[in-house]
Every structure is written in structure tokens, then in C-alpha cells.
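Yeah, one chain of the complex is gone here, protein chain that is, but the others are all in their spots.
All chains are identified by letter, namely A, B and C, in their written order; residue positions are counted from 1 within each chain.
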Amino acid sequence: MALTLAAAQGMVQAALAHARTAGFRPLSVVVLDARGAVIAAASEDGTSLKRFQIAKAKADGALAFGLGSRALERMAAARPTFYAGAAHVVDGLIPVAGAVLVRDVAGALIGVVGVSGDTSDNDEAAAIAGVTAAGLVADGG
Amino acid sequence: MALTLAAAQGMVQAALAHARTAGFRPLSVVVLDARGAVIAAASEDGTSLKRFQIAKAKADGALAFGLGSRALERMAAARPTFYAGAAHVVDGLIPVAGAVLVRDVAGALIGVVGVSGDTSDNDEAAAIAGVTAAGLVADGG
Amino acid sequence: MALTLAAAQGMVQAALAHARTAGFRPLSVVVLDARGAVIAAASEDGTSLKRFQIAKAKADGALAFGLGSRALERMAAARPTFYAGAAHVVDGLIPVAGAVLVRDVAGALIGVVGVSGDTSDNDEAAAIAGVTAAGLVADGG
Partner (left out) sequence: MALTLAAAQGMVQAALAHARTAGFRPLSVVVLDARGAVIAAASEDGTSLKRFQIAKAKADGALAFGLGSRALERMAAARPTFYAGAAHVVDGLIPVAGAVLVRDVAGALIGVVGVSGDTSDNDEAAAIAGVTAAGLVADGG
């Protein structure tokens, strides 16, 4: 099952709806497919200059390793030099909660949603809300 | 006047609606604000792996020089080494039609729309359709 | 249909077998899947220092645009500044014959084979031989 633009846009909107209801600070949300291609993205009014890049680097890292970025955060705490080196060679990696893998109901990896702008926990909650609203399975790590 | 997410999403949707009506090949559309921040983006089903990066590099180049990318295409034909060098130092520049500056009705630059996926002329037509639908002014160069 | 390691290794071996039979100069051959991940690669004895990178950049370019690299070579001759800019933003692009898309029998894109070391025509012939031997469809552009 491939990730469609319609599904990706639905995830962006649902993630932002969650953030507005919960009163989060302005977010950037990006959805990549399993290839790492940007399928949909949105940065709310008031986001800082490179907020999109932060959200995307969380998502890129999750996809690079096939793990939700919360798992990467735990691993990076134990082995910081691994992730410093990896950030260089995978061209984008922020090992912090806020990027969740997107799986179809059969468990196949079809993409990733990365969020940045509030606390990492809140970023992740918005990402999960987006994935769940699309009827897909979120894997935060 | 600042570019809002709502306006940027409206431009993306109108650009894609134009493309579907006109029968263009699958497009990536990206909207940057005047600072170069990614505000909204979409890649249609069937776009190739790096289509987003191509659309964004057209937009980045237009913003880098404050000119619609059709003007950059003319200038690059006359001075290719200038733009080859510039592509490196501005970290993203494709001097080809398809990125149009977005101005408010007073003429102030508020962003840029970059499109890639069909011919450059068609990419530009989709970008202009997006800007116009938002009640803003498109400057293709 | 996903590209397997077994199929990719078969393509590498068949491409090299073609090159040895035909008396080509030493080659690097690389097979990427549809995500752009390196699945299999080989550099023959006597290849120069960066031959692998040249083969990979042909393959990366083909996948970036979804076109065999012979098509990119024609397009780059007409619009060199487009490809100079694209080379920067897609992080790897040599628009020259020698990379062929790999499609399954249903026509789905499942990967790309890039070859470098002899003339571009011979590089492409080796790539096509590799794909064909695997029972897949080569699209040189």
C-alpha cells in the first residue's frame, strides 16, 4: 500500500487540528513516503525560520533507521557519537521524539510524519493524532 | 502583509486543480514565505523521487535573486557559469521557469510558489493559477 | 514487487559478465532500489578512485527524475543550467547514458542500475544486460 497525497494531507490537517485544540505552539508538520520524498507539509503562522527543517530531520532520521524518533532519542542518549556521525552521512537526522512511522493495517512501512514546534512529547502527540485520524498505524518508537 | 498557512494551502490546492483540469503530469508544488521557510507543499501520486527538491530549488532561486525563475532562465542562458556557482553558495537554485514570486496587492514580496513535474511552461502556469486564485499577484519573471 | 538482494546481485553479475565478454574497461556497477538505497554494488579490479560514485550519480539522477539517464543526457544538452542546479539539490546527478530504470513485468519502477567505466554507450549496454538477465525490464531513457 502506497502513501497517497490525499492521506498525507489528511494527516497534516488532523495533526494541526489536534495542536489547535490542545493549545500547542505553532507547528511544522511534514509527511514523507517510504522513499523519503516530501508528500505534504505545513508550517503554521508564527513558526520560526527553520522549523520545517527540524520537523523533516526528525522524519528523515526515523526513516533512515526504520524506528520512531522516540527510540532514536533513547539510543542517542546512550551513544551520542553514533548519532552525531550519522547526522552527517544520512543528511538529516534529529534523534528526538516527534516523528512517528506510518504503517498500514498489515504493518508495512509506508511513510513517516515529523512534527516540531512545541515540546517533543506534544510534537509526537500531534503526529500520532494525524496518523490515527487517517486510519493508519502510528509507531512512535 | 505576511503569507499565511491558509493562503499557502489555498495556492497549493488551486495549482493542483489547474494541473488536473489541464491534464498535466504529476506535480510537486511548494510555497515558501519571504524568508524562504517552507509553508506548504504537496507531491501528487506518481511524482519521481526528487521532484519536491526540484520544485523547491526553483523557488529558492527565485527568492535568492528576487526574480521569477523565468527571468533567471534567460539570465542563465547568457551566463551559465554565474548560476552554476550560485547554485552552490545559495544551497539550491534551478534557473528554469516554474517558480513565481507572490506579491500582495501593494506589490510587496510575501513569498514564492515553485512547481515541477511537467514542462517548465506548464509548471509556471500551475503556479500562476495558484497565486491568482488566492487573490494575490504572480510575478513569473 | 520489491527489488530483492538476490535479484540485484544477479544484475551486477550479469552486467559484469557482459562487460568481460565484450572486452569493456573495468566497470563499477551499482543497483539501487526504488527508494534510492544501495542494494548491491561491485567495482572491478583496476577501476579508478571514484568510479563507484560516478556510477551511483548516474543512478541517483535517473531515479530523481524517473527517467533513464540517456533521456537526461538529451535534456541536459538542451538545458545545462537546469542540471547543474539539480545536481546540487538532489545530491548526486550525472545526466549521461549508463543508468537504466528497472521495471517489473507489470511496469512498476522497482530500482535502477548505474554503470561507469567504459563509454556511456557500453556502460548502458552492460546495465541493460544485467536487467534483462534478471527477467526484468530495462528502461534506458
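The criterion applied here is as follows: contacts are C-beta pairs under 8 Å (C-beta built on N, C-alpha and C of every residue); 3 or more make two chains touch, one makes a residue touch a chain.
From a predicted model like this one, the values you see are computed outputs, not experimental measurements.
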Task: Touched by the hidden chain, restricted to displayed chains - done: A, C
- [ ] Specify the residue from the set A:10, A:36 or A:140 that touches the hidden chain.
- [x] A:36
- [ ] In the full complex, which bits of chain C touch the chain not displayed? Write them out.
- [x] 2, 4-5, 8-9, 28, 30, 35, 37-45, 47, 49-52
TODO: Touching the hidden chain in the full complex, which residues of chain A are there? Just list them.
DONE: 34-36, 63-67, 79-82, 84-86, 88-90
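In this text, only the chains that are shown with their structure count from here on.
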Open item on the list: Rounded to the nearest 5 degrees, how far is chain A rotated relative to chain C when their C-alpha atoms are superposed?
Closed with: 180
Open item on the list: Need the CA-centroid distance for the pair chain A / chain B, whole Å please.
Closed with: 25
TODO: Going through chain B residue by residue, note those that touch at least 2 other chains and give them in order.
DONE: 49-50
